[in-house]
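Every protein chain but one is kept in place in this view of the complex.
Presenting chain A:
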Amino acid sequence: YKNVYERGEKRDARLLPEKLTVYTTLVGLLNARNYNFGGEFVEAMIRQLKECLKANMYNEAVYLVRFLSDLVNCHVIAAPSMVAMFENFVSVTQEEDVPQVRCDWYVFAFLSSLPWVGKELYEKKDAEMDRILSQTESYLKRRQKIHVPMLQVWSADKPHPQEEYLDCLWAQIQKLKKDRWQERHILRPYLAFDSILCEALQHNLPPFTPPPHTEDSVYPMPRVIFRMFDYTDDPEGPVMPGSHSVERFVIEENLHCIIKSHWKERKTCAAQLLSYPGNNKIPLNYHIVEVVFAELFQLPVPPHIEVMYTTLLIELCKLQPGSLPQVLAQATEMLYMRLDTMNTTCIDRFMNWFSHHLSNFQFRWSWEDWSDCLTHDLDKPKPKFVREVLEKCMRLSYHQRIIDIVPATFSVLSPANPSCIYKYGDESNKSLPGYTVALCLTIAIKNKTSNDEIFGILKDVPNPNQDDDDGVVPGTLFHEVFKTLAESDEGKLHVLRVVYEVWKNHPQMIAVLVDKMIRTQIVDCAAVANWIFSPELAHDFTRFYIWEILHSTIRKMNKHVVKIQKELEETKARLARQHKRRDSDDDDDDDDRSSDREDGPLEEQIERLQEKVESAQSEQKNLFLVIFQRFIMILTEHLVRCETGGIDVITPWYKNCIERLQQIFLQHHQIIQQYMLTLENLLFTAELDHHILAVFQQFCALQA
């Protein structure tokens, strides 16, 4: 009976961390009734904490620490033993030769529990707490923050500074201490039961030694706190807590928790967010919008898939149609105003979100409000953003629709009508479905037939799409392509160039064709990378679709490696099972030769797969090296040109390019970590221009 209760408690507490104080109160009341229950519960929690830390589940571990802290408030755990645990946490900062991110986590776990339990701990053990806090402060002062610029959404400090997360939390705790640990936002049900709880016997936490650092330890990456609103943004409503108030921290933590609990169920998630307690004392809609965008724009990557946030915001608008859409519009306007200093990756996400959102609301927007962008150079962030949004909106609808929804003055930003460009022969506006074209190419390659024969085949290729015009494939296009479908790198580059020339008004088609050509092995990933950096594509280099293609290419490469590794693991497992079966066989007829024969095919397969894995991994590494090399070349060219010409290095093109380089590091950081030595010794050496080297150094600092 007790065990069921325990497990139920833990499950619920974990599932709904934002309701933490409800569960701790319950545990407190149970402990008051049954001392042993409390003891076993605490022991189980400590065990789970250790397991989480060993399994690199640091987010879960933070909630466990917070839960334990609140159990002090419920008289389940004695305050001095909690202080002792925190002493051990912060002592991690004294460890030698450990990554900074390890020390960061323990400091974070300590500081982030203080809003809940700071008052109680300070009342009981002020001298010890002061000591721990002072140790924390000296750690925070000496830790390096090279990584910060790479994680900031905006490069400007106005109107809100993009603070490193530990700095912000420290400021919040400092303020809390100055306010004598008075914290008024957290709901504390246990206060109502004080008379019962204060009679309870408390337990001492066993001494807690943080598990040692191992090679397999992977700590959370540092973060930058995203802020876009303050109390001036909602003058009519309740006052938004300041950026260094502990209330702000608690609200944001809880809202993030809600999303983490319910991200798979958008309606529930929206409902839970909107029913966050205290919603008449805080401008809840603003907090929610800020927290959602904080996740969407988070660098390196959002916690959940991007499309979730779009759909979540739509659900929120449905539930609060009278107020939330206005806040969202206000947010959009603010984000637009600050495009000049926004990180390119974040601009991509903003653009993807906005266009998808509009497509759910008949593309209604006050475009004229943004006519200021028409006065800028078209490569500046604001007009560029509008162009990309309109192109994405078109992809979700059709060309004429987009022409109709924007004022006539915006025509310079409108996307081209997506169509094929035939160099020879008749004009046609029909776009060939990518699948038909890919099918044709595959057939030609597989059959290795002559060009004339290919032509004949193509005319008769059955169509999955019934559109009759698809039968009329312009022979000249494919002549060009097949002529140069050699095995050589030059041939592959030429194929890509031809595809670009024909489809440059229809970027989506280019992406589809490149995808198909990689999958049918007409071109390889490195060829695509080289093509993207080639002079022919310079004109489109800063357009979003190019980077869509590059990242999709890298993703395919990564998935390919993972797939073969999995095959290898599965085959090895099969061999192991076969051995086990043989070993457990009672058969005395232990013929060595027959076992070898049995193992033979599997062992051969494993050998082949090992080779395949090595070759795939080598191709993957080569892809990244090619990409980095081309970035270095193209950036160095620009920097040299600027320096000799005496012009400012920071042009819109430069900002875009250097942030694209950053994006490669951030988006694929786990894989790139494997190549650190090669990158350091081969590419990102000390002779490199400091502008480019800084990106590499910031990346290194992320897991240092």
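The rule is simple: a contact is a pair of C-beta atoms (placed from the backbone, for glycine too) under 8 Å apart; a residue touches a chain by one contact, two chains touch by 3 or more; residues count from 1.
Here is the rule we use: contacts and distances are computed from a predicted model.
Peer 1: For the chain that's not shown, choose its UniProt protein name out of "Protein ROH1", "Palmitoyltransferase", "Vacuolar protein sorting-associated protein 33A" or "Nuclear cap-binding protein subunit 2".
Peer 2: In UniProt, the chain excluded from the picture bears the name "Nuclear cap-binding protein subunit 2".
Peer 1: With respect to the chain omitted from the figure, which of A:H287, A:H356, A:K384 or A:H638 is a touching residue?
Peer 2: Considering the complete complex, A:H356 is the one touching the chain left out.
Peer 1: Going by the contact rule already stated, which one of A:A78, A:L396 or A:V649 would touch the omitted chain in the full complex?
Peer 2: The one listed residue touching the chain not shown is A:L396.
Peer 1: Check each of A:N34, A:S552 or A:Q629 against the chain that is not shown and name the one that touches it.
Peer 2: That would be A:S552, which touches the missing chain.
Peer 1: With respect to the chain omitted from the figure, which of A:E306, A:D540, A:E567 or A:D689 is a touching residue?
Peer 2: Of the candidates A:E306, A:D540, A:E567 or A:D689, A:E306 is in touch with the missing chain.
Peer 1: Would you indicate which residue among A:M57, A:L537 or A:V626 is in contact with the undisplayed chain?
Peer 2: If we include the chain that is not displayed, A:M57 is the one touching it.
Peer 1: When the complex is taken as a whole, what residues of chain A touch the one chain not shown?
Peer 2: 7, 10-11, 14-15, 48, 51-52, 55, 57, 60, 261, 264-266, 268, 305-308, 310-311, 314, 352, 356, 359-360, 362, 392, 395-398, 418, 431, 433, 435, 464-466, 508-509, 512, 515, 552, 555-556, 559
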